[in-house]
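All protein chains but one are shown at their positions in the complex.
Entry: chain A
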Amino acid sequence: MASVFEYAPAPESRSVVDIAPSYGLFIDGEFAEAADGKVFKTVSPSTEEVLSEVAQAGEADVDRAVRAARKAFEKWSALPGSERAKYLFRIARIIQERSRELAVLETLDNGKPIKETRDADLPLVAAHFFYYAGWADKLDHAGFGTNPRPLGVAGQVIPWNFPLLMLAWKIAPALATGNTVVLKPAETTPLSALFFADICRQAGLPKGVVNILPGYGDAGAALVAHPDVNKVAFTGSTAVGKEIARTVAGTRKKLTLELGGKGANIVFDDAPIDQAVEGIVTGIFFNQGQVCCAGSRLLVQESIQEELLESLKRRLSTLRLGDPLDKNTDIGAINSAEQLARITALAEQGEAEGAERWSPACELPTSGYWFAPTLFTNVTQAHTIARDEIFGPVLSVLTFRTPDEAVAKANNTQYGLSAGIWTEKGSRILAVANKLRAGVVWSNTFNKFDPTSPFGGYKESGFGREGGRHGLEAYLDV
């Protein structure tokens, strides 16, 4: 990426975070080994350095954690909402105090740029706790009738792309509404959840209200299937989401699913090109494209295709890929070798099916998991890369001629999570936004999040909403 802009390295200090050589499961307020003594290693995706050894939850641990959560539920749900609120406010404040530490930790464990953990993940994590803290004593006014009741024990399974943010999305509304929680973070990114356990301790949260079980898919499956879990919340792949839906079928468990996406980012001929280019870059290269609502399909009006692509390629050439702890880094490491292999295979399939591949000149570090920002042109709707979620920094470019065609192509997917619209014409924004079958539509912006704002999908992107007043419903008996 040599260019006229050569930046000196600007690494964020690692010294703000102390990572212990090993961590246990967090059950009933205590760290404990797994019942079968199993452990696994978590590595830094940018260097493959082993960061720590973590206890690996199994079925027996799931059972123990659910029992702890059940026991804690009685008292926790009986607390006045105003008291629960204060615990959540405490947690929010401690997160703010420790946010640099957590940002560095998250960057180390996940591989995403510090710029993003520091400026996006962590502020949002704190904001979610603040937002739901305020709901805890106002549930009577949330529109679900007077005195809406919590469900009980919530089993929550979260992904590796936003480890701490997804934890906040799950735990904050669950606790605000009086539920207790057993949460399983992803096996590649368990650390920030374990640090969160320490925050619960600092906040004086009663034992058993939050339990954290690092582990693999089998632990998640055991949690979902546990007969004493009343509510299941999952964020992850559509395939796993379907499996979970089958597991809870015929039970009274309440289920919300936040699954995959293949977001269309639609650029009309009157769009402000420079802003659209920034939005496209944010849409697909934020978090290395490992975002369920990523704008992974660029739909550009045919008449401006050339101009837009030229601009986009120029912009991509200025992106800086490398050490995630460097404050100038735009693109960090892919989260795991497994995910890198998936992205690589899909990109190769894109080429094999005849799409044209382009990446800026880009040197990849020799250790760690890396994938250069990639653009595919000559993509049709039949191409695998236009249909399957890649979950990586790969953008497929398609074209359209009329707004109707744009809408038809945007909706031509089994997913329905996000979409973007770029045009100067307000009426066109509203008309197109109306017709898009997606849970979030960003017009003249992309990838914006806020705790007050419901987020979730149509169709196979799952059901239920997280965030906002709507996010409470998932944790209340309504």
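Operating definition for what follows: a residue touches a chain if its C-beta (ideal position, glycine included) is under 8 Å from a C-beta of that chain, and two chains touch if they have at least 3 such contacts; residues count from 1.
Quick note on the criterion: contacts and distances are computed from a predicted model.
The unshown chain of the complex is recorded in UniProt as "Aldehyde dehydrogenase", chosen from "Indolepyruvate oxidoreductase subunit beta", "FecR domain-containing protein", "ATP-binding protein" or "Aldehyde dehydrogenase". Per the touch definition above, the residue from A:Ser22, A:Ser303 or A:Thr452 contacting the chain not shown is A:Thr452. From the options A:Ala57, A:Ala72, A:Ala127 or A:Ala355, the residue with contact to the chain not on display is A:Ala127. In the full complex, chain A touches the omitted chain through residues 127, 143, 145, 238, 241-243, 245-246, 249-250, 252, 257, 259, 414, 416, 429, 433, 436, 438-445, 448, 450, 452-456, 458-460, 462-463, 465, 468, 470, 473, 478.
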